[in-house]
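Missing here is one protein chain; the remaining ones are kept as they sit in the complex.
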Amino acid sequence: MGLLVKNGEIITSNSRFVGDIWCEGETITRIGKNLEAPADAEVIDASGKYVFPGFVDPHTHIYLPFMGTYAKDTYETATIAALCGGTTTLIDFAIPGRDESPLAALETWKSKSEGIACHDYTFHMGVTRHDSQVESELKEIVAGGIASFKIFLAYKGAFGVDDRELYNILKLARNLGVITTAHCENADLVVEMQNELVAAGKLGPEHHHSSRPPQVEALGTRHLCTMAELLGSHVYIVHLSCENALREALEAKLRGTNVWVETLIQHLLLDKTYAERPNFEGAQYVMSPPLRDKKNQNVLWSAVAHNLISTVATDHAPFDLQQKEMGRDNFTLIPNGIPALGDRVRLLYTHGVETGRLDIHRFVDSASTQAAKIFGLFPRKGTIQPGSDADLVIYDPKVSEKISVKTHNMNIDYSAFEGWEVKGRCDAVTVRGKVQVREGKFVGEKGIGKLLKREATHHVS
Amino acid sequence: MGLLVKNGEIITSNSRFVGDIWCEGETITRIGKNLEAPADAEVIDASGKYVFPGFVDPHTHIYLPFMGTYAKDTYETATIAALCGGTTTLIDFAIPGRDESPLAALETWKSKSEGIACHDYTFHMGVTRHDSQVESELKEIVAGGIASFKIFLAYKGAFGVDDRELYNILKLARNLGVITTAHCENADLVVEMQNELVAAGKLGPEHHHSSRPPQVEALGTRHLCTMAELLGSHVYIVHLSCENALREALEAKLRGTNVWVETLIQHLLLDKTYAERPNFEGAQYVMSPPLRDKKNQNVLWSAVAHNLISTVATDHAPFDLQQKEMGRDNFTLIPNGIPALGDRVRLLYTHGVETGRLDIHRFVDSASTQAAKIFGLFPRKGTIQPGSDADLVIYDPKVSEKISVKTHNMNIDYSAFEGWEVKGRCDAVTVRGKVQVREGKFVGEKGIGKLLKREATHHVS
Amino acid sequence: MGLLVKNGEIITSNSRFVGDIWCEGETITRIGKNLEAPADAEVIDASGKYVFPGFVDPHTHIYLPFMGTYAKDTYETATIAALCGGTTTLIDFAIPGRDESPLAALETWKSKSEGIACHDYTFHMGVTRHDSQVESELKEIVAGGIASFKIFLAYKGAFGVDDRELYNILKLARNLGVITTAHCENADLVVEMQNELVAAGKLGPEHHHSSRPPQVEALGTRHLCTMAELLGSHVYIVHLSCENALREALEAKLRGTNVWVETLIQHLLLDKTYAERPNFEGAQYVMSPPLRDKKNQNVLWSAVAHNLISTVATDHAPFDLQQKEMGRDNFTLIPNGIPALGDRVRLLYTHGVETGRLDIHRFVDSASTQAAKIFGLFPRKGTIQPGSDADLVIYDPKVSEKISVKTHNMNIDYSAFEGWEVKGRCDAVTVRGKVQVREGKFVGEKGIGKLLKREATHHVS
Partner (left out) sequence: MGLLVKNGEIITSNSRFVGDIWCEGETITRIGKNLEAPADAEVIDASGKYVFPGFVDPHTHIYLPFMGTYAKDTYETATIAALCGGTTTLIDFAIPGRDESPLAALETWKSKSEGIACHDYTFHMGVTRHDSQVESELKEIVAGGIASFKIFLAYKGAFGVDDRELYNILKLARNLGVITTAHCENADLVVEMQNELVAAGKLGPEHHHSSRPPQVEALGTRHLCTMAELLGSHVYIVHLSCENALREALEAKLRGTNVWVETLIQHLLLDKTYAERPNFEGAQYVMSPPLRDKKNQNVLWSAVAHNLISTVATDHAPFDLQQKEMGRDNFTLIPNGIPALGDRVRLLYTHGVETGRLDIHRFVDSASTQAAKIFGLFPRKGTIQPGSDADLVIYDPKVSEKISVKTHNMNIDYSAFEGWEVKGRCDAVTVRGKVQVREGKFVGEKGIGKLLKREATHHVS
């Protein structure tokens, strides 16, 4: 048995040709012109369509406890939505509380996903404090195949770490050859400015941006970069949203710091006026860092095009309208998140490739290959080559569709992109050789997703 | 008939696996595990070795008239040296004098290469003035498959263009969808500072750097970038040598300018103390921009690693010791150039990949794929995929060799890297399926190189 | 005989006290509390008012031939307007055509001013080409007391110099100890972009900004700064209008370049929407560099406050509405200039000091002392001390007035600031001890202004 994808225009970050892909079992084994397949093989005719490697979202929150409630998606709903939108691998975050055991937290996250997820996945391991017990557990966790950390400079008292911890976590990461992803906003500035806004009666979602302006993110970014520079640690800045912060990261690159940058499809396409919409509609657009002034978007697009920003992710964190109501009287209580897991790939294709802002190879690179490389999934994921997992997206760029809450598969009662037209439909999506999506709809088997083990690849020379 | 490369570790800028490549005639048609070949096929066993796509040098000068003499290589000697070092495609420069016809110049360059070159090649078309005749010829030249220009901000009176010309050439290039490569040094500053040095009796090669310090290059780079920004033209900065200039290019990228950057293997590895060597030995290390202060090297390496610099080239321009003597009494008369065509790939591998400064995929990318992409050769060149030309390098990283004038194949009586150890030997190098090199030595057929036709790919959206 | 100014609050760039100033003849000789004066002395009671040193405008064009016509002010009308507004010294520009003799040009300018000007003045010597004849005349001119040059990077073919000339003029200036003022816009970019706009039928004054955007000025500024850095020459950037250009100058300062920056009161207060006013009203606001996007104003104010910008001038160049009509059908023919000679001081006081943006000492410094220091007039002008010329401004900050064409004394039929309220009236203004203005009106003697001889003070250590 096997799968033959025929006559598609196969496009990876560095190849483009019309040909065939032959998958034996879960793996691509042959690529070429006019490949033959056994009689029992499934054949997908991809003529006139693109064949991309499955896309990788390196930043999602599926299981996410928050103030007594939980983000709405399960690993089932989330991965189905992801698949229908072309994403075949995601990296979630296992985040212990300040006083929890990392190992225990990881077990919790595993229990929510194993046998439930419909495509493969892995976790960044949240590090929310530093002591010898944590250090010991982290070594075990890394040895077990979870080869990246996540730290928060923001969210003091909850997940945030102080400078002493930050330094020592980055040092541990360096010694283990592990990359550390970081949420870079100065914690105290946010808290103090929130307090001032609340005290001044500025309570609506339109004030969210004022509580964490670009300076706060730029300062956090600089802070992390200096630490990484001094230690030689490898770091990855999640959800970078503005030019101010980008300049800090670039300066660090020039100084030889090993820093990679991620932005979000939301920051590329939405600006802060969305969060200023009246009647609390703005709450649907509250996330952190906040949606920014529109002028940042050109800079972000240019940075993605030139590879100054490596990856485009979603920070998917779905809270529904009822949950958003928790912050009706106080924006600081609005659960943060703008769901986009199922929309990312097609939005990026439409607004990047179709407009000429992104080379099609760089599109694949930023939405798939780079994430796989940075986080130790490559070449199993992120490309099309013999030996890779047969995660393929057959994409028909001629079909136009409208994004809508009615069809977006995510377990969430609004879409931040309601009515937006996208070019392209995922005619077929495979996970390790298994067709999970046909004509944009999930038709596959649930629960087949596996937790991917990753090697530490960020050893310092 | 055909060629089967078996069991090599195939590495491109975004793939890595052990497998086989099957080439039918001149083209790769199949990639996979356990491929079979007809009995008459040639089989190369690449076990334990890397298989890279043929490397591309986007910046060489083979036929190069200079002050009544000529650079020493022919297309035969140069391409043999290139092949033995893993380079299978080069882009040379057809450069008319200020009063010459571009078409005529192109014919001259063609006449020196056709039926002589031992691997494929193409030209950047030098544009050394702007008027309606030139514009008309350039359109014909582009239509004929020469899809990139070269301009000089330096060399006023010889090849250099003034600002009015510069603006209009960049505009023409934009309208034709052609990228413009540029030598970015302010012409007048160089001339005036040369004059001052000569007047002060500072005549040795050690004064070459003082006549064109980093500020001169940074100013030229900024000049070009502003022009390109205002016009929306796509530009490529050749042989960027220092942090000052790099910062200008990066700032332009952030502003959305379509600018790409090339550095040279020489600038990555040699510093200005080489040109200060006594007894006129320094003359062997005179090129422009000059070898720089050593502190720039870390910045350049970091920029290559992070893709802020896209390509690593050679600016190969071989003048022998006797020719260098022309400037014995006056450094401004020393023919410029540090030969490196055959050494680039192995030096970059050794000092980049082996030291950990460069990811192996980025090594391939910077020395092959990016040049192919930027200059319209991709995916015919620069990668390994079905449909690509079967230009392959079977590279044995376990072999150590010493670079020497005795073995470097270039028609030049010194090596700037004499005695340097490199890791790796090109066990086999193919050109469109034909084995041209075995065990590091040219064993192939001369004159098979073809002039590659390129489409204009830099259309502005 | 003499003049005693009593009980004023005397404010210079670094002193502030209530006291008296005693002037003998043309000179201040004593400063203190309770000074006595001979019976025949004139006494001005300055109680409750400020006493400032006479203000210096380092950038005006009084006699200015342009396309067959002339700017409207004479040295009489201009200096009367200046005096009524608190300016007691101006520096004009003697600008030869490309083929004229500098000495002859200087004589022309002298002939227009001697015996006519109502306060003191001097000239920057325009250098519009470089050859040995010019060099020889410039040495004579400097020896004669004209110790600053002016060059144009813009206005190619008219006043502009090419890079070879630029380099050699800056070198001559350095050798003579003379500072060079420079109009920093890239000449060719302006011409080419003007041509494109005109060809596209974009002919109104609202397109003036598009023909010389901030990038053009920033590039020119960078160009000059690099030249000055390499030569060690002292330079002064006139009418800097935007953040882009300012950053270039600041970077140069950090690199040790001796560069000073001037901005204009117009750029601090007016933005480009003025030039976009309908019905050709915008023509009144056409100058070069153009009025900029409003966001630049905060940066300029901050830079003045922190001394990153040294001086605030006017670039006074009065063309009346009829003359502006020359460009009715083509904005490139609109005579450039926004008259402001008589308004500068009060506008700067009102929008700087009264709003808290400018410390009152820095106000005096930027509008008087710095210009005097930079251009070799200090301490004769620019401060209040024994031995200085008795040029004093008794300023009543409690009086509010409205600027109007009806009262502005300049020989020009519109005011760019019509109806703007200013705080402060010049109750008395003296020129070398002679009261020329009382209650804001000229009451003095015409023609008493002298051409000031200046020593070269910019010798390089």
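We call the chains A, B and C, going by the order they appear; numbering starts again at 1 in every chain.
Everything below uses one rule, namely that contacts are C-beta pairs under 8 Å (C-beta built on N, C-alpha and C of every residue); 3 or more make two chains touch, one makes a residue touch a chain.
Remember, it's a predicted structure, so these values are computed and weren't measured experimentally.
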Inset, instruction - Quick one: jot down which shown chains the absent chain touches. - result: A, C
Inset, instruction - Give the residue, chosen from A:80, A:187 or A:235, that touches the chain omitted from the document. - result: A:187
Inset, instruction - Using the touch definition up top, pick the residue from C:330, C:385 or C:407 that touches the left-out chain. - result: C:385
Inset, instruction - Touching the absent chain in the whole complex: find that residue among C:120, C:243 or C:427. - result: C:243
Inset, instruction - Taking the full complex into account, find the residue in C:112, C:139, C:202 or C:361 that is in contact with the omitted chain. - result: C:361
Legend entry - Residues from subunit C at the interface with the omitted partner, ascending: 10, 12-19, 22, 29-33, 35, 243, 246-247, 250, 253-256, 298-299, 301-303, 306-308, 355-357, 361, 365, 369, 373, 378-379, 382-388, 460-461
Inset, instruction - Extract the touching residues of subunit A with respect to the undisplayed chain. - result: 162-164, 166-168, 186-189, 191-193, 213, 215-216, 218-219, 222-223, 226-227, 229-230
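As a working rule, only the chains that are shown with their structure count from here on.
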Legend entry - Farthest chain (mean CA position) relative to subunit B: C
Inset, instruction - Measure off the straight-line distance from the CA centroid of subunit A to the CA centroid of subunit C, and report it in whole Å. - result: 56
Legend entry - Contacts with two or more other chains, residues of subunit C listed in rising order: none
